[in-house]
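The structure that follows is given in the form of structure tokens.
Apart from one protein chain that is not included, each protein chain of the complex appears where it belongs.
Chain nomenclature is as follows: A, B and C, assigned in order of appearance, with residue numbering initiated at 1 for each chain independently.
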């Protein structure tokens, strides 16, 4: 199968750079259009970007001329990945969808739209059915339709990973708390978090993050309506979610101390919880997607794990690690979840979403 | 008033060094005996110690010859501060008490004894009445009695600080969760936490810490029996406490994301909670103690505070900072608490306890 | 003596904040005008500033209304401290001097002017004679003259501290190399160094820094012309200086590994070098200046010192620490120098310069 033509919006930013790394040697995609601000447009990508990745800028990408973020420039793309800042993403992504393009976006702008899937690809790939239905309906009419799929917030991704198999097996979780210790890469690098704020320090606040976690969790664990065209998030009565978010001196990898209560009694045992997490196989893996983790959730038994430096790269960052699963005196269980924020929580998730869309012939 | 003669057990360790810094220019105490292992005994303190404090070793302490940790060496002390490791503290502290000495200990060994006060001096100074009663009873009989007062665990100190005024005003808290981000100084330095474990990393586990926090909170917020001779901790039915402890790359200052529920309805408002915390004046301050914080609890209004680097030294580390007080979707309130672990959570607490004991003529 | 009226230009910036901290309880100065951009002007200082110091914003300063950086607003100041960015400092400082004001500036703009003293106050206070002469000549004519004194670059300050007593005693140094490990506070905080650039990393480059160190050293170790009106820096033939500058994950305190060769043979012994450094007493101390370090240079004998976290605060940051003094196989000696960049290398130096000027009746 010929690789799909892929475009990247916001290509010089931190999320855009990660998209380029992941796509430049990807078997399913061909890096074809790189879009950035008009300041960069016209330059070779290698000259326009301040490359800040720990892997070298792929020579092939380096030579690509940067385009403006216009429909015209991207019109031949099979899939467009958006790493645009929220400040710019709104009208650009909208125009792309209206022009019939398929967009996978890391921006927050359309996450709450009722017909836009908000996806953690190892968790709720089935929510892509809403765009699948739309695309197939259009095809049946001989038409083409654009659509957008949103990547979840980075810290939401780690939180919901263990919840999916647990709720599937043991029914609803009605109370959920998480305290996050988030890596600085999530804040980008122009300038991102100032060094003086993070050296020998913690910043116990990330603007908008707690609200995102509390709301996105409800959509991701929620369902679709009867005709499969819209999402129905869990209500505040069904689940109460409380997040406390901190920025810490870690480069990559969000750690979360979570606590949860099941609605149904009796709750499962610690051993059952572990077993369920271990046995969980995400749909992306079943579909044979290239980037899908072989082991979706790694249940760690050493009492001082997961640790970001040691565990964030499991399954190239697509696997989530869960440790210290134990009973909680206040709710039912507490545990520590580690996920790679720039992989399963951002660009990496976007690429895996596109792999799923390709596997399902949606793109 | 002539300064009291003070001895320090474990004088070369990290807690011992802090005792020496705090005592060397203290108006109420005179550094008089420094005890360490037999390997150090006989040397001048300045030669025996690997000094690791950010303030210079006081010249006066430097010249003191190190003693062994025997009753004989400390027999003239009015107060003995113990920075001994738990491994050694048990029999030494016991012998000291039996010999009639007054001991304030940072070790965990006797914290759970029913007649031993477990004290956070800005929180439950009234619990010192148990030793006060004992000492006065002995005096009345013309006798002298030894006793031990235990300093709480460092992360417990920060947790209970806001709880005291809140429960005094609004009645019992029945559910309490805390996720800690703890500084490495709490682990000592021989070797303490290895650098490779903490650089670009988090260790989501501190041996025994969660159990200590969950239990000590119940004793500190608890009461004494009718004759004032023994402590009656809160029961598991009265309060459920859940702690998740993490070690992070911060030198000093423990940050805790806490969440709590009051038993009584209606719960107070956020503004009432803030007001109550702001107005709290600890007994140590009322007694005029030298080290007592002028402001016991600093309520911070900026949404990104408290931060360890910026706020840990308020009131020389004796004041506790509380920020981000807000409603919690799961319990009633969530907030961020910052306390200086080596001051109000260790040696500093010991010195303030001794000041209270002196103010009350117990020593 | 009534305190001198002090103004601060650039009061909301990182250097300005340090000036305010140092001046707010200073016996010789009274904080009187705080100048910032027109965006801040009119607000109370406490509302205009994003306070990022580890000490609290002094309440007195908090209430001061912020002025614009105009001569009119500062016209009654006895001394004006400038923490302006180089981008703005040029015309503003010039206007102030022309209006007869005394300016001590941390900006680089006028450092190379032939009649402007470039001062490290523990090193070349005698260079203030150039402005002293000018002021006294004006006074003799019944006039008033403005002037500017420049604070040296932060890394230059540490470098020249040990050189001064050594060249005074053993004659010229003709070869000098330094490799710096510089703290991030030197880069300010809006945004300063991004966290992602400094966590688990080194940046081996600081724009313009090496040139500044190489040139400023020659002026500071140089002399004045015959009539005492202009500075005569050392020539490239007299001394060759080579600097390599790195930014590292340290909050405060610049470490420098230096190496030097004396022109005269035989060179002194290691022990003589140490003795000379130990015995050095800076002029500021002899003048009784409030902030002058009791011990100008601390010679440390432990082989793993100085260390920034442990030694940067000696003499409140005004003392410089020198360790590992030993013979060098390539030049004569190598050693490690630690200086507090925001104290002796920036705002603190400015305050001590003003103290010297006051002690000499220049202001």
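Heads up, the rule we're going with is that a residue touches a chain if its C-beta (ideal position, glycine included) is under 8 Å from a C-beta of that chain, and two chains touch if they have at least 3 such contacts.
Just so we're clear, the structure is a prediction, and the values are computed from it rather than from any experiment.
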Residue touching the undisplayed chain, where the options are C:83, C:308 or C:350: C:308
Identified contact with the non-displayed chain, of C:145, C:244 or C:275: C:244
Candidate in contact with the missing chain, chosen from C:94, C:324 or C:360: C:324
Footprint left on chain C by the chain that the document does not show: 175-177, 179, 181, 197, 199-205, 214, 236, 240-242, 244, 246, 248-251, 255, 257, 259, 303-310, 323-324, 328-331, 334, 336
Hidden partner chain, residues of chain A it touches: 52-56, 199-200, 251, 309-310, 313-314
Chain B residues touching the omitted chain (full complex): 52, 184-185, 187, 189-200, 249-251
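By our rule, only the chains that are shown with their structure count from here on.
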Rigid-body rotation angle, chain C and chain A, from Cα fit (steps of 5°): 180
Between chain C and chain B, distance of the C-alpha-averaged centres to the nearest whole Å: 41
Length of the line joining the C-alpha centres of chain A and chain C, rounded to whole Å: 49
Between chain A and chain B, centroid-to-centroid distance (C-alpha), Å: 43
Sites on chain B at which at least two other chains make contact: 199-200, 251, 309-310
